[in-house]
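What follows is chain A.
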Amino acid sequence: MKATYALYTDPESAKQAIVALKEMGVAQSDIVIMSPEPLEAYEFDPSEQETSMRWVAVLGGGIGCVFGASLPSLTQLLWPLNTGGMPIVSIWPNLIITFEMTMLGAIVATVISLVRAARLGRRLPEFYDPQVSDNKILVGIANPSDAQLPDVEQALRGGELKTIP
Partner candidate 1 sequence: MNLATDSRITADLLRPLLGTSGKYYVTVGLLGAVTLMGLVAWGYQMYYGIGLTGLNSPVFWGFYLINFVFWIGISHAGTLISAILRLIDAPWRRPVTRCAEAITAFALVIGGTLPLIHLGRPWLFFYLIPFPDGRGLWPNFRSPLMWDFFAINTYLLASTLFLFLPMIPDFALIRDRATGIRRTIYGALSVGWRGTPKQWHRLESAMQIMAIAIIPVAVSVHTIVSFDFAMAVVPMWHSTVFGPYFVAGAIFSGIAGLIIAMAILRRVLRLEQYLTALHFQKLGQLLLLMSLLWGYFVFSERLTIWYGNDNHEMPVFWATFTGEYAPFFWVMVACNFVLPLILLSNQKLRTISGCVVASCGVVLGMWLERFLIVVPSLSYRQLPYTWGSYMPGWPEIAVMVSTFAAMALLYTLFVKFIPIISIWEFKDGTHPGPEPRPIAEPRTLPARGAEAAGEAL
Partner candidate 2 sequence: MDRRQFVKASAVTGASASLAACGNPEDQFIRFISDEILPAGLAVSRRSICPLCPAGCGVEVRVMEGDIDVVRDGVAGVVKTGLAKKLEGLPAHPVNQGKLCVRGQAAIQVTYHPDRIRGPLQRTGERGSGQFEPVSWDEAIGELSSRLGALAESGGQNGLRMITRPLRSQRGFLIREFLERFGAPPAVTFDIFGDEVLRDANFQSFGVRQLPTFDIASSRYLLSFGADILGTWNSPVSQNIGYGDMRQGRPGLRGKFVQVEPRMSQTGANADQWVPARPGTEGFLALGLARAIMAAGTRAPADAGRAGALIEGWSDGLDAYTAEEVETVTGVPSRTVEQLAREFAENLPAIAVIAGAPLAHTNGMFNALAVNALNALVGSVGAGRGVGFTPQPEGLEPVQRGERTIEQLANEILESPAGAAPPVQVLLVNDTNPVFGAPPAMRVADALSGVGYIVSFGSFLDETGNLADLILPDHSFLESLVDHVPESGGGRAMASAAQRAMRPLHDTRDMADVLLEVARSLDFDEPLEWETYEDLVQTRFDTLSPPEGFDSAWIAAQFGGFWVDQSPSSPQPDPPAADIVPRAYSAPQFDGSADEFRFHFLPYVSQSFLDGSLAHLPWLQELPDVVTTAMWSSWVEINPRTAEELGVVEGDLVEVRSAHGVIQAPALIFPGIAPDVLAMPLGQGHRNFTRYASGRGANPIEVLAPMRESETGELAWAATRVNIARIEGEGGLITLAGALREDEELSR
């Protein structure tokens, strides 16, 4: 694949490049940004500030809760043992199991949603530059059309320009 990008040593110039790209009409979603740190304060990509992860967690918790509540109760009901006059299903202990399962559900769901949302767990695409972890900030676009190319390079001039043929 082709890509054109520049590496910046400081967030400011990176931010400027992004603005420039936007100005020349590149959609935010097409701009590829990689940074060694969150640098959330710079809001490289305002569109990414929204997430539904906490609701996923709640859902996961719900599933865990149901499981945790049914596992002991059902086994106690379906395979009852004489408890010497005590109730077969013991609510209080089951609450403990339920609680643990709920939390487990929530946590697992969070991780799964993270993997999904952050597109983790897949092979590294060619379009990546190890220097990002040398504290460079990468700004660029994938598969620029030849028409765009000069403007893009113009927009990215602030940094050390690179292209992937």
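How these were chosen: all candidates are chains of the complex that A comes from, given by their letters.
FYI, a contact is a pair of C-beta atoms (placed from the backbone, for glycine too) under 8 Å apart; a residue touches a chain by one contact, two chains touch by 3 or more; residues count from 1.
It should be emphasised that the depicted structure is a prediction, and the values quoted were computed from it without experimental measurement.
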Pick from 1 or 2: which one touches chain A in this complex? 1
For the complex, which residues does chain A have touching candidate 1? 9-12, 32-42, 44-45, 48-49, 51, 53-54, 57, 61, 71-72, 75-76, 79, 90, 93-94, 96-97, 99-101, 103-104, 106-108, 110-111, 113-115, 117-124, 128, 130-135, 137
